[in-house]
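As you look at this complex, bear in mind that one protein chain is not there, while each of the others sits in place.
Order of writing sets the labels: A and B. Residues in every chain begin at 1.
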Amino acid sequence: MTPTLIERTSGAGEQTLLTDVLIIGGGVTGAGIMRDLALRGLHTLLIDKHDLCAGASGGNHGLLHSGARYVSNDLHSAIECRIENELLKRLAPQCVEDTGGLFVAVEGDDPAFAEAFPGFCQSAGIFCEEISPAEARRLEPLLSEEIFRAYRVPDATVDPFRLALENVDHARMLTDSIYLPHTEIIRFEIDAGEIRAAICRDNRTLAALRIVAKQYVNAGGAWAMNIARQAGCTDVNLLYSKGTLLISHDRMTHHVINRLRPPGDGDILVPGGTVSVLGTTSVRTDNLETNRPTVAEIDTNVIEGAAMIPALATTRYIRAFSRVRPLLQSSDSGDGREATRGFALLDHTSQGLINFCTITGGKLTTFRLMAEKTSNLVAERLGNTQACTTDSVPLPGSAACRWTEPGAAPRYWYKANNPDDMILCECEMVPQSAIDEIVRCAPGAEADMTLEAIALRSRAGKGPCQGSFCGIRIASYLYDRGYYRDKTGLVHMRDFFNERFKGMRTVIWGQQAAQMELAEALHCGLLGLDNLDNE
Amino acid sequence: MSDTIRPAINFKEKALELLPEGASFESCLTCGLCSSGCPASGIENMDPRKFIRMAMLGMDKELSTTPWVWCCTLCKRCQHVCPMNIDISQLVFFARSNWPQEEKPSGIVRSCQLIRSTDSTSAMGLPPEDFVFVVQDVLEEVRVTQPAFKNLQAPMDKKGAFFFVNQNSREPMNEPDEMVPLWKIFDLVGADWTYSSKGWAAENFCMFSGDEEAWYEVIKKRVEAVKALGCKVWLNTECGHSYYTMWNALHRFGMEADFKLESLITYYARWIREGKLPVNSKWNRHNITFTVQDPCMIVRKAYGESIAEDMRFVVKSLVGEENFIDMQPNRSANYCCGGGGGFLQAGMTEHRRTYGKRKFDQIATTGAAYVLTPCHNCHSQMEDIGHFYGGNYGVVHFWTLICLSLGILGENERTYLGPDLLALID
Partner (left out) sequence: MREETRKFDTELAVIGSGIAGCAASIFALNRQIDCAQVGNTGAVAYTTGYLDLLGAIEESSAAVAKPWEGLAQLKNLHPDHPLSRIPVTDIRKGFDQFATFLGECGITYTAPRESNITALTPAGTLKKTLCVPATMAAGPEAFADKTPCVIIDFKGLKGFSAREVVANLQDQWPTLLAARIIFPDMDKGEIYPEVMARALEVPATRTRLAELLREAAGEVKVIGLPAVLGMHRPDHVRAELEQLTGLTIFEIPTMPPSVPGIRLREMFEQVFPEKGITLIPQQKVTALSFDTDGALLCLSDNYGPITIQAKAVILATGRFLSGGLEAHITGISESLLDLPVSQPPSRTDWYRDGYTDRRGHPIHKAGIDIDTSYRPLGKNGKPYNEHLFAAGIILAHQDWIRGRSGAGIAIATAYKAVEAAEKFLLAQHA
């Protein structure tokens, strides 16, 4: 493969970038495609109108499915999950915690379903072992006493942020591929059945950018239908399902805990390093942009979750979030859970385009497979004959991508034992050196980073104070370093707190109400961040 | 540290188990008041907030091995300033207990072993017969050399005495004459008291070593000794942790005790108020200034404000109100001096002095010539940091100053007096 040059011209006041493949959408799938193609020697450009994992990739349980969840209603997906689960555990162990999973039935759940479950698993080839309710409670002391049936399955957890970051980082390393955050598609220039260029906008500077590629990949997730339509393609039809999840202050269990019943609200509790994630609700929505958790959704999750783990009724929650999942339109049932969890790759030849494709649907666990299928099509169209290797080449770990792992930052810090490397985020114990590394060389560091962008690439702001103290400390530190020289830092601080608040708004009760009152007194009462625009 | 494998404690689970609801690590706001107010912050790159967060983040291995747990003096100041009232010291204690015996600071372990080696429960291993001998020997000498006290008593194993008085081993072992002023005070107020040949010692390093079994065993011996003599009040000498180790153990281990625990300070104050100890400050003709150190073990961790008040009442009576300068902060908010928690015995001199800098600054700010404290560990530590940081203050026991004020301080009982005080005695 010949090396690809990137040209920067400033003809009509508009920068032009050249690449082999433009990938639109910085979810795990887009990041996966970027790496897959880079492993085949191709140069790519990945853009996202926000940042990595801003959509469903960053808004899920972080559950690496064994497939058992789908055995009763989607055998195909279940098998895909099983295979990908095994691959990812082997090839990207740094992103995975092999927690194991339990399926538990509590009083009131259908005994017939519980009875049939091992049979379902067997037909999908998924390991499933029945354990006694007592044994389940020994493994997970917080489980309800009302459990009457329990099975072990090879569920695990995966950090989607680290996964995306490392896929991007590997691609950068392999072919100098580029990731551009906050870059949004405005329109496509189409001529004679081909996309000639994608006209984009930098959402922060509002500067226009022209990207010329040989192939264009739409990995927009829930936004894929809209992006396809910008290219004149009407063959992408999605349903949107809004899911709401909660994050507890503590890690409640060692294993992934699934309710042993057909998928419903609040029936999965997944450990995420030092916290647990409870969810989800599922409601149809047409709204892609401003989905936020509602109090009703939170309460539903808590009530349903408490049936499995009674402590979920009283534990301290620090955050909730909603994301929209794209579901492929096949049937039209109520909440979207019945729609297929499979994915679709559309080559758009029927729409008269020969260098554009769309990948959507699917799930976090199968992202690699989705990337493989997409990359196969793209490579073939480019005449690249190299086979996919993401099922055999381990994902290398990168120093700048390691900070999203819960509990990792303090371990590095503690080991280094450097008193001058001060902890800036005290909750998650993120030191100065982590912030330095992230703004210097994490994917996306090509452009100036906001506090939000730093938080996305680390654990900063993820603990009980939800960034209310460390937002101030990190901003101060960056002012110190000359990274901020004007009021930009204040604006970033305010935006960061506002963004964090979105996730807190519906879970502010108990201890979190005290935390919030202190935060607001500090941010608004003292610093006047509620009055920034008036000053 | 060697790499001996030790079971890592699950600190998060332990915290849930040990700490009351609403004051568990889960309720931490991560505001940092604990660390800001802790003299051990920064030592070994640790502080109380980091301890909590590391527990919550599952860094059990690190917390199970950090030597910082021996630099935290378990003084509970972090809890005192915490708006959520979170107690970190319990988990630090637990971490200590988890250390393999051979890796714990040998000074602390050895002291505990010595305590258990005789019926005296003395950290210096002084056997009962030696204690009895020293007391008798000193008493006889006083009777001979100080005619005013030719009938002085130091009862031993006197059944039915009202007070069971304990004794820090330092005196009979190293400076026996320092026992005398207290005997004189008892004599003056007509106290019905006794020493015991068993369980007489005050100190308890088994508690600091995190060895609960040994702690219990020591206290059991002492409780039995009090019971054997049928005393009404176990009267704690001028020693901080000896009170706490007994008082806390009775609750902790649910022990039966039909006697009361009291501190000498309470009684000094009472006797002065009742006129039994007619002290005054007239002797302080040169307005020599004094401050007082509130031992964490009896003030913040036990009695609270009432004993702090008593202590100030006694000091002001002794030296004159105008010659008393309080340290800031004080009482329950006072800083640990850094001598507590076994730190003095832990062999971590540099860390201990770093810790003690805050106390040194506090004392230096008062400008006082002397620090009074009813605690042996405070006493030793404040002397040490005074020398180390170039302070020019002295540290004295209450009993010394009481006898000085009363004009009955014998010549051999003036070890801790500087030239300024000595000059005031005739």
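As a convention for this text, a residue touches a chain if its C-beta (ideal position, glycine included) is under 8 Å from a C-beta of that chain, and two chains touch if they have at least 3 such contacts.
Given the structure is predicted, the values throughout are model-derived calculations rather than measurements.
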Legend entry - Residue of A:191, A:289 or A:420 touching the missing chain in the full complex: A:420
Inset, instruction - May I ask which residue of B:16, B:228, B:333 or B:424 touches the chain that does not appear here? - result: B:333
Inset, instruction - Provide the residue numbers of subunit B that touch the chain removed from this figure. - result: 31-33, 35-37, 41-42, 45, 80-81, 83-85, 247, 250-251, 255, 257, 259-261, 300-306, 309, 326, 328-333, 357-358, 361-362, 364-365
Legend entry - Absent chain, residues of subunit A that touch it: 292, 294-296, 299, 302, 419-420, 422-424, 469, 472-473, 475-477, 479-480, 482, 484-487, 489-490, 493-494, 497-498, 500-502, 505-506, 508-510, 513-514, 516-518, 520-532, 534-535
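By definition in this document, only the chains that are shown with their structure count from here on.
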Legend entry - Computed distance of Cα centres, subunit B from subunit A, in Å: 56
Legend entry - subunit B residues touching subunit A - in the complex, by the definition given at the top: 12, 26-32, 42, 45, 49-50, 53-54, 56-59, 62, 84
Legend entry - Complex interface listing, subunit A residues touching subunit B: 249-251, 274, 315-316, 406-407, 410-411, 414, 417-419, 423, 426-429, 463-465, 469, 511, 514-515, 518
